[in-house]
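Have a look at this one.
Excluded from the complex is one protein chain; the other protein chains are retained at their positions.
Up next is chain A:
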Amino acid sequence: MNWDWSAVSDFMPDFWEGLLVTLQILVLGSLISFVLGLVWALLMRVPSRWVTWPVGAVTEFVRNTPLLVQLFFLFYVLPEWGLTFSALTTGVFAIGLHYSTYTMQVYRAGIEAVPAGQWEAATALNLPLRRTWTAVILPQAVRRVVPALGNYVIAMLKDTPMLMAITVLEMLGHARLFSQEHFQFTEPLTVIGVAFIVISYLASLALRVLERRLVH
């Protein structure tokens, strides 16, 4: 096996393009999963089976079917219903939706971990329900779940190459294209492997800083 530095430098322009796409998927996918997961978690607390049953069924279904199947489904079936999006948009939505079914469980645990006394104090002060959620419960719940959400960001990073299946060229996609064109596999695959480690390390550092800032 020969290591060729010139192959590395040849790959670099493609690599930067792929990195940008990977980071877009990661950042936007995370945001979607954070917001949507919270929405699911809150809907599951609505005291009506007409809400909790469908939300529970849909999220259970999404959580227990492969992301790859969901990617193909959204990419090939949505256009048949007249909904056409770019591959990247579809992929970001799919991965965000998939991970939201995990983050909802994290939020649920965080919400349930807020002591009953906090609800009781809010009742005793006559705070409206909405205000109780936004000012008392959620700030405490979210603080507790940041580490767990962070783990899903790292997991999502490792799933971003799946978007290759629906033609999104992220880091692995570019590495594969480059390899096939130049018959050089070692260098591009090594470069993106290192990039994955660096991104997840930086992400976990950022999360640790965030965690420390949230604990006053």
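As a convention for this text, a contact is a pair of C-beta atoms (placed from the backbone, for glycine too) under 8 Å apart; a residue touches a chain by one contact, two chains touch by 3 or more; residues count from 1.
In the analysis below, contacts and distances are computed from a predicted model.
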Absent chain [UniProt protein name; select from "Dihydroxyacetone kinase, C-terminal domain", "Cysteine desulfurase", "Ectoine/hydroxyectoine ABC transporter ATP-binding protein EhuA" or "Arsenosugar biosynthesis radical SAM protein ArsS"]: "Ectoine/hydroxyectoine ABC transporter ATP-binding protein EhuA"
Listed residues A:V58, A:L83 or A:A121, member touching the removed chain: A:A121
Residues belonging to chain A that touch the chain removed from view: 115, 117-118, 120-121, 123-128, 131, 135-136, 139-140, 143, 216
